[in-house]
Structure formats: C-alpha cells, structure tokens
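Let's turn to chain A:
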Amino acid sequence: MEKELRLMKGNEAIAEAAIRAGADGYFGYPITPQSEILEYLMEANPSRTTGMVVLQAESEIAAINMVYGGAACGKKVMTSSSSPGISLKQEGITYIAGAELPCLIVNVVRGGPGLGTIQPAQSDYFQATKGGGHGDYHLIVLAPASVQEMADFVDLSFELAFKYRNPVMILSDGAIGQMMEKVWLAPQKERSKTYPEWATTGKPPERERNIITSLDLDPYAQEQFNKKLVAKYNEIREKEVRYEEFQCDDAEYLFVAYGTSARVCQKSVQLARAQGIKAGLLRPITLFPYPSVRIGSLAEKVRIILSVEMSAGQMVEDVMLSVNGKVPVFHFGRMGGIVTTPDEVVDYLKSKIIGG
Partner candidate 1 sequence: MAEVTGIKEIIKPENLAYKRTRIMTDNVLSYCPGCGHGTTHRILAEVIDEEGLQSEAIGVSPVGCSVLLYHYIDIDWQEAAHGRAPAVATGIKRLLPDKFVFTYQGDGDLAAIGTAETIHTCNRGENILIIFINNGIYGMTGGQMAPTTLPGMRSSTSPYGRDVKVMGNPLKITDIIATLPGTYYVTRQSVHTPANVRKTKKAMLKAARYQKLNKGTCFIEIVSNCPSGWKMTPVQSNKWMEENMLKYYPLGDLKVPPEETVQNANNPEKK
Partner candidate 2 sequence: MAKIRGSIVVNIDRCKGCEVCTVNCPTGTIAMAKEVNHKGYFYAFPANPDLCIGCANCAMVCPDGVITVYKTKI
C-alpha cells in the first residue's frame, strides 16, 4: 500500500496515524483543544476495520487506567488529553511507569495553571519531562512541530514504548493540534498478533504467572528496581536523542525551541539574518532524552543562547544545565495561550545583544 496525502488537523492526524500504526486501543475523555482525536476515532470506527477498540471513559483518570489494563496485556494502547486532563492522569502515568508498561499519552497543551485557557501553550514541559507524578521516573517525550510529525510520531512512540517498556508522551500544543496541514499518512499496519512474554494474557500451564505491579514492600528490592529504571533512562539518553538544526553552522546566536515555538523561531532566524544577525535554531525533537550534549557543544561556538518557549521559562533550565555556564542563556516567550511572534523573538534577541 502507498502512502496517502491528506489535508488534516494535527489532532485528526494523530487519530488516523494511530489506526494505521495498528493500535489496539484508545481510551479518552473530551477536553479542548484535543477532542477531535476522540471524535475522529469514533467516526472512523476502526473496530470494524482493524479491530481497534475506541472507548470514551468517564474521566481522564479512568481512561489512563484503562490504558494501564490494556498495556499490561501487551497491547498497543493510547490516550490523549490536554493539560488539566493530563494532570488528572498523572496517578495512572506514574503507575504505568512503575509497572514498566508501554503506552502512548498525547498532551495537546493549553495554557494554565488551573483551568487556564484553551489556547496553545508550552507550560507543561516540567510535568512532561521531569516525571509529572510521584516517584523517580521519566517518560520518553516527543515534541512534534508539524501535522506531519503528529502523524509520524505515533508509530515511533509505540516503537520506543515497547522497546524500552516505558510510557511515551507526545507533547504537542493547541496550535499544532488545531491547525491543518498536508500530511503523508503511512500505509495501514496490521495489529500485532503476538504478545510480549511479560503480558498478562491468562497463564498457560507451561509458564509462571505474570504479575504487573509497581509495588515492592521490600525497600532493598525497590531500590534495585529504581536502579534498573535509572539504567534504562540512561540507555534512552544515550540512544534516543533526536533534534534538528537550522542554520547552526555559522550561528553566533542560538535559539533553542520545540514544537510551535520552533516554527516561530525558524522565521526569527530568517528575520535576524536579514538584519545581519547570524542566528540559528536547535529544535529538540525529544524533550526526554534532551539533546544536552549537542547544545553543550554548540555553546562552545555561540555568544548567546535564547530558549524560546510559550511558558514562564521551563525548558530554559535544561538549556542552562546543558550549557553549564559557558555562555549566557536567556528565556523569551509569551504565556497564557498567546503564540510568540517571530518579530518579538528577534526584538528580544537584539535587546540582549545591545543590552549585553
């Protein structure tokens, strides 16, 4: 089967990509600005084609726990929500991380805190990359910057989730979720007919019973498990860093931005260069693992690094850790659901150059 070209919203692209990736189940609850994912799946009704289960749960909490149940059966399952809903899911997410279950969680971020706004924001970076729930854990976090990546990252997420037995989050935002772009959709994959050996599928006589749990009352055993997780996260840090560079080769001023902000900064690079300012952009694609090593080496060559995010400054902390004091690091970005404009970024950069 060929790839197929369609004009779609980012949210729709995720939904269609999930069907095509051979996902076994989706459990969700409506919340703006991501309800199209659930709506699209309900309309597409993949139970009749691929056999994929789509269920509207009574809450985000129930949805993530349905994901837990399905994932523990070795199935490709996912949920999606937006910021307030993702906060509700955190209990389930930490249990999933603690039980080492593969799954996909999509966060189409809106402004907060609290009920906040329904407009796009990037203010869930800490929550997504530093754990989010209680206990020492990490999600693998992918940050799409286009509708195409919304689609492509679904299959990639499942691949990484099963490879590492770890939950994966697609950290998008209301802008990418809602905007329409052309998207090449991958051909339909068949749903897997095999199960990982750890899955709870009913215990045949020839094997020991499988137990999916995040509980260990013995602190020494729990510490061993924590060490195992740390080793896994370190392996992920080593092998799965993804990023993209835009005009970094001769850059003196480096923007670091992901998702919607990265699209804005591409234009900012062009505007700055038109004014004789050699700007470049590093776009982290994985937010965990973070491209720290690359940013650290770019810090040897540039004068200033500017982290551009639609937040009060969250990713900038990771940039600072990566740079480790080599060059000044600043943050710029709008909040409250306002998308930063390319001009604003250039103006801020200029103020730092002139001011600095």
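Regarding candidate selection, all candidates are chains of the complex that A comes from, given by their letters.
Note that in this section a contact is a pair of C-beta atoms (placed from the backbone, for glycine too) under 8 Å apart; a residue touches a chain by one contact, two chains touch by 3 or more; residues count from 1.
Remember, it's a predicted structure, so these values are computed and weren't measured experimentally.
In the assembled complex, chain A touches candidate 1, while the other choices in 1 or 2 stay out of touch. Every residue of chain A that touches candidate 1 in the complex is listed here, in rising order: 24-25, 27, 53, 55, 57-59, 61-63, 65-73, 75, 77, 91-92, 95, 99, 200-205, 209-215.
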